[in-house]
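One protein chain is absent from this view; the other protein chains keep their places.
Think of it as A, B, C and D in the order they're written, each chain with its own count starting at 1.
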Amino acid sequence: MILARVTGTVVSTQKNPHLAGHRLLVVHPIDLDGKLVSTSFLAVDVVDAGVGDRVLVIDDGGSARIALHDEGAPLRNVVVGVVDDIEVDRGYLA
Amino acid sequence: MILARVTGTVVSTQKNPHLAGHRLLVVHPIDLDGKLVSTSFLAVDVVDAGVGDRVLVIDDGGSARIALHDEGAPLRNVVVGVVDDIEVDRGYLA
Amino acid sequence: MILARVTGTVVSTQKNPHLAGHRLLVVHPIDLDGKLVSTSFLAVDVVDAGVGDRVLVIDDGGSARIALHDEGAPLRNVVVGVVDDIEVDRGYLA
Amino acid sequence: MILARVTGTVVSTQKNPHLAGHRLLVVHPIDLDGKLVSTSFLAVDVVDAGVGDRVLVIDDGGSARIALHDEGAPLRNVVVGVVDDIEVDRGYLA
Partner (left out) sequence: MILARVTGTVVSTQKNPHLAGHRLLVVHPIDLDGKLVSTSFLAVDVVDAGVGDRVLVIDDGGSARIALHDEGAPLRNVVVGVVDDIEVDRGYLA
């Protein structure tokens, strides 16, 4: 799972019908300190995450279809959790 | 999902028969400001996207077959939406 | 399989129900000498690994569902082993 | 799909039996101008591509098995087309 920050939303009217009715979020991977890393991508929300939330994103087509309860959804990225807290033993990060 | 710009088209006559009859687009990933990032790749179109459009591209074999309604298509990249608008809270990008 | 070090744990209460009841670990890829490489990501534990352990992580949705014995789990990363020892012929690393 | 150039062939006698009888090609990703990018990898040919050809390569296990008509083939990369022409609107590449 990728740790990411929700930074925005995307509007698309001309799209595959299985993607209609789902909120499409802009997510940006972050490190353990919340710093942005890598580049933004887009994910469908299934846990009512909002802009600013620190979230768990799955990058797997099978997982995305399971989470949407729609085997016909052409999709690979889905937000499956909102992070409350991360505890890291910084001795192992030295 | 990857945000990308359609920059061209590809012609291939000698190919797998399941790929015949589909438009094959050149897509280039872009950032939230529309700037090109990473490198071009090729994707089949299912939403009537055109050169210059800002699109949503899926990079997943299962999704590609679903979107084409063809379980026999050897394919991983498909354009599933045209982007109308992106709203980003730039406070989270600082 | 990716060689990684467990460096922490993540708490998420608002998440997909299939992920409830599993320990969610922060793992950081390491090289053969134990040095951190690349960036952290999150994985579910199924072998009772602890913080500080050197582990085997799988990055595959199908594998994650198999290891959790839950075909409805939207997940791609799972810790499937704890490493006891690595023997490398350093002549091939020169 | 990845745009690539076929640069060579590989001989392997000690291998999984499902890979026997297929030509194994060395392919190198190229950009829209034909310049080599990234690094070489290996792919099975199903469209009679030859060394020097500009080809379409799929990087997806399900697609590879479909293209070989062999559900028992442990394989992820397959050449599914030979490129005749690429038309790019260079205004979008600026």
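Here is the rule we use: a residue touches a chain if its C-beta (ideal position, glycine included) is under 8 Å from a C-beta of that chain, and two chains touch if they have at least 3 such contacts.
This is a predicted model, so every value here is computed, not measured.
In terms of the touch definition stated at the top, the absent chain reaches C, D within the entire complex. Note that of D:2, D:32, D:49 or D:73, the residue touching the chain absent from this view is D:73.
Even with one chain removed from view, subunit C keeps its contact list with that chain: residues 1-3, 29, 31-32, 37-38, 46-49, 56, 58-64, 66-67, 78, 80-89, 92-93. Even with one chain removed from view, subunit D keeps its contact list with that chain: residues 5-16, 18-19, 24, 26, 28, 36, 39-43, 51-52, 60-62, 64-65, 71-77.
Keep this in mind: only the chains that are shown with their structure count from here on.
Of all residues in subunit B, those touching 2 or more other chains are 60-62, 64, listed in ascending order.
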